[in-house]
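Every protein chain but one is kept in place in this view of the complex.
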Amino acid sequence: MEWESVIGLEIHAQLATRSKIFSGSATAYGAEPNTQANLVDLGYPGVLPVLNGEAVRMAVKFGLAIRAQIAPRSVFARKNYFYPDLPKGYQISQYELPIVARGELTIVLDDGTRKRIGITRAHLEEDAGKSLHEGLPGATGIDLNRAGTPLIEIVSEPDLRSAKEAVAYMKKVHTLVRYLEICDGNMQEGSFRCDANVSVRPKGSDRFGTRAEIKNLNSFRFVEKAINYEIERQIELLESGGQVMQETRLYDPDRGETRSMRSKEEANDYRYFPDPDLLPLELDPEYIEAVRADLPELPDEKAARFMRDYGLSEYDAGVLTASRELASFYEEVVGRLGGEPKLAANWVMGDLAGFLNRDGLEIAASRVSAAQLAGLLARIRDNTISGKIAKEVFEAMWTDSSDADAVIEARGLRQITDIGAIERAIDEVMAKNPTQLAEYRAGKDKLFGFFVGQVMKATGGKANPAQLNELLKRKLAP
Amino acid sequence: MSLTRADIERIAHLARLNLTEAEIPVYVDSLSRIVDFVSELERADTGGITPMAHPLPGLRQRLRADVVDESNRRDLYQRNAPATQAGLYLVPKVIE
Partner (left out) sequence: MTLHTRTVAELGQGLRRREYSAVELAQACLGRLESAQVELNAMITITAEQALAEAAAADAALAAGRAGPLAGIPLVHKDIFCTEGVLTSCGSKMLANFVSPYDATVVARLKAAGTVMLGKANMDEFAMGSSNETSFFGPVRNPWDPRRVPGGSSGGSAAAVAARLVPAATATDTGGSIRQPAALCGVTGLKPTYGRVSRYGMIAFASSLDQGGVITQTAEDAALMLGAMAGFDPRDSTSVDMPVPDYCATLARPLEGLRIGIVREFFDEGLDPVCEQPIRAALAEYERQGALLREVSCPNLPLSVPTYYVVAPAECSSNLARFDGVRFGHRCERPRDLMDLYTRSRGEGFGAEVKRRIMTGTYVLSAGYYDAYYLKAQRVRQLISQDFARAFEQVDLLAGPTSPTPAFALGAKVSDPITMYLNDIYTIGANLAGLPGLSIPCGFVGGLPVGLQLIGPHFSEALLLNAAHRYQLETDWHRRVPSAWA
């Protein structure tokens, strides 16, 4: 039987506020345990939550960016369960009335087709603390610094049909939240993570199979692997006459498999009810419009503009707009250069990306600035150096953060454009290689490349390639 | 409507309350009576009535400025803690 997988993601993005969603504690990552947990975060007797306006504004930004409805009235609810990293014994979340409902994003599949992914809802909630199991024999340590960090939980429709689609969607959301500057997107630190709901059904069926929820996936690679593993597991189970259990599973990256979380399997009964400590969150149209007016250009809009204004391919535009920083780097290069958008695109996506990747740097930490790269490309354009020499220049610039002109001068890499000099070099090469010359003139055209190489060698690679071609053709002619 | 022993055990578990053998029948009895008593609400006609979660109508949630207003007071706050180590609250080993 042919199977179809059905996947929905619940993405948790930590909002980049300075203070927590319901208290004035700092949200900075990596502090000493429990030094950023105040009475509210600790759930001390008598304390009360007060909502952080910035968290609200960020959630609204997200909602507007996915063309969703922003609820004029949303309600905070308590999700009740006991766990040591949940200090109050309930998580303040939104349940029946979330702040954002019914949005969408478009992903581009491998074959270039576009697919709309529905976003059921996005709601505000507080993060839990962390349990630490290492170095404490027989005990678990609880660090509540993370408790109360604002989260937006983004719940997709079960519109995704493969692990690849799920990753494409998750990356799209990742790009978007960073564009909006509402989340730092740091997956290692857990700022951006997801749960995947996975089920399979016979192809063509319109009913959903029983789903399993894979918890806490914190890298794109794990998302892909965990979902693929889970799809195969479910298909094997069904084909051997078994049944899929509705349960929570955990992905074990070391073993590359998902396994049942028995500890959380027992009947969940969260007893949601409206939090009486918080009033309904009401947002006026004026507030929402003010947030809308403040939205940056979004990735899809930017990519469309890059294609239109710079004549880039959809692929290139997609790559260059993957982050706001990369896109503005690119635009700065083009701006300073006063044109040459394709040349700039090739360099940003090629050599620059390669060096960043090699050194594990983000674009913001690039050792060659946009101005410096523009300076290099200007020298290609005005024929001072060839594209090939430019690679050497770029490497030198990367190493000591120098400008292109300084490298070209210091290393004497200026291109030879003096026709007489090139002609002299050609004459020498022809004299040294009479056999090859004869063969070429007898019709062995392939030897043209040999002569190019020899002249380049003789000029130290500095001969202008276009001029060389033209002169060589003329000289070699019988 | 009467609650059973199983109901009480399920509720006590959800609420994380250890009940002694002697307590269970007491709660079966008294919770049954309370549930019967509150079931009186059934006779109220509440068609079209909005549930009231807050006693004052028309109030909306106030928003706080995003300001960090407290620094580390861990030592003070952990004075009430039954077990800590290296700044962590300790609980018996949690196995996931």
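Per-chain numbering from 1; labels A and B assigned in written order.
In this text, a contact is a pair of C-beta atoms (placed from the backbone, for glycine too) under 8 Å apart; a residue touches a chain by one contact, two chains touch by 3 or more.
Keep in mind that this is a model prediction, so the values were computed, not measured.
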Visible contact partners (per top-of-document touch definition) of the missing chain: A, B
Chain B residues that touch the omitted chain in the full complex: 3, 7-8, 11-20, 23, 26-27, 30-31, 33-35, 37-42, 44, 46, 49-56, 59, 61-62, 64, 73, 76-77, 79-83, 89, 91-94
Chain A residues touching the omitted chain (full complex): 39, 42-51, 78, 80, 82, 84, 87-90, 140, 142, 269, 271-273, 276-279
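Convention: only the chains that are shown with their structure count from here on.
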Chain A-chain B separation of Cα centroids, rounded to whole Å: 40
Parts of chain B lying in touch with chain A, wherever the complex brings them together: 14, 16, 53-54, 59-70, 72-74, 77-78, 83, 85-96
Residues of chain A that touch chain B when the two form their complex: 17-19, 23-26, 32-39, 42, 44, 50-56, 75-76, 82, 84, 131-133, 136, 138-144, 250, 261, 263, 269, 271, 274, 276, 278-282
